[in-house]
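And then subunit A:
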Amino acid sequence: MISITHFLVVSAIIFSIGLYAIIAKRNAIMILVGIELIINAAILNFVAFGRYDKLNYGGQVFALFAIVLAAAAVAVGLAIILAVYRKYKTINPDNITDLQD
Partner candidate 1 sequence: MNEAVPYISNYIDSIIQAVPYFKTEIILAIGFLCSIFGSLFLDKIWKNSSFAISIISYALAAYCNYQQYDALGTAFFNMLHIDRFGLHAKFMLLLALIVSSILIQQHFQHSTSNKRKGDIYTILLGSSIGMSILCMTSHWLMAFIGIEMVSISSYILVGYFAETKKQTEAAMKYALFGSACAAIMLYGLSLIYGFTGVLDFADQKHMQGLIDAPKVMSGIALLFVLTGIGFKLSFVPFHLWSPDVYEGAPTPVAAFLSTAPKIAAIILFSRLIQAWGNTLFYFSEILLIFIVLVAIVSMLAGNLIALRQQNVKRMMAYSSIGHTGFLLMAALGYMAGHQEALLFYLAIYTFMNLAAFAFIDLLEKQQGNSNLSSYSGLGKQLPILFTLFSFVGISLVGIPPSAGFVGKLFVFSAIFERYQEMGDMAYIWLLIIGALTSVISLFYYFKIPLYAFLKSKTNESVGQPIGWTPSYIVAILLSILLLLFGLFPSLLMQLF
Partner candidate 2 sequence: MGLLSLLIFLPLLALAGILLIPSRYQQSYKYVALVITLVQLGLSGYLYTQFNPNLAGINQLSGYQFVEVLPWIRLDLGAIGKLEIDYFLGVDGFSLPLLLLSAFVMLMAVGASWNISKSRKGYFALLMLLNTAVMGIFCALDFFLFYVFYEVMLLPLYFLIGIWGGERREYAAIKFFLYTLFGSVFMLLIIVGLYFSVLNPHTGAHTFNMLYMMNPDNYIDGSFFGYINNSFDVFGIPARMIGFIVLFIAFAIKIPIVPLHTWLPDAHVEAPTPVSIILAGILLKIGGYGIIRICIAIFPDAAAEANWWLALIGVISILYGAFNALAQTDLKRLIAYSSVSHMGFVLLGISALTAESLSGAMFQMLSHGFLSAALFFLVGVLYDRVHDRYIYNFRGIAGIMPKYTAYVAIAFFASLGLPGFSAFIGEAFVIIGTFNAESVGTGIPRWMAIFGSLGILLSAAYFLWTLQRMFFGETRLKGGETWAVAMNDLTVREQLILFPALALALLLGIMPSLAFEPMNNAVLGLLKLVENYL
């Protein structure tokens, strides 16, 4: 029997991996991937919790919307990263620092 705890642990791990990717990876695409990972961790949670919400299926619905929105965001993000690459010839965020204090 896979309990809710298992789901949570897995999602927490995915979340952490995502967070790591966001912060540590030297590649904008990888950051996007990290963001996707976190979103997926959240979606996993939603679906898992949704099992207990038989009345409204809120979790499942939320998961669906989240997937759609994440896709949209990633699309936009990729387009922007592409534009950045055209100008900077790099997508390492550490090298893209024209705007700073």
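Keep this in mind: contacts are C-beta pairs under 8 Å (C-beta built on N, C-alpha and C of every residue); 3 or more make two chains touch, one makes a residue touch a chain; residues count from 1.
How were these picked? Simply put, all candidates are chains of the complex that A comes from, given by their letters.
Bear in mind that the values here come from a model prediction, so they are computed numbers and not experimental data.
Every candidate listed (1 or 2) is part of this complex; the one in touch with subunit A, counting any copy, is 1. By the touch criterion given at the top, residues 4, 8, 11, 15, 18, 22, 28, 31-32, 34-36, 38-39, 41-46, 48-49, 52-53, 56, 58-59, 61-62, 65-66, 69-70, 72-74, 76-77, 79-81, 83-84, 86-88, 93, 96-101 of subunit A touch candidate 1 in their complex.
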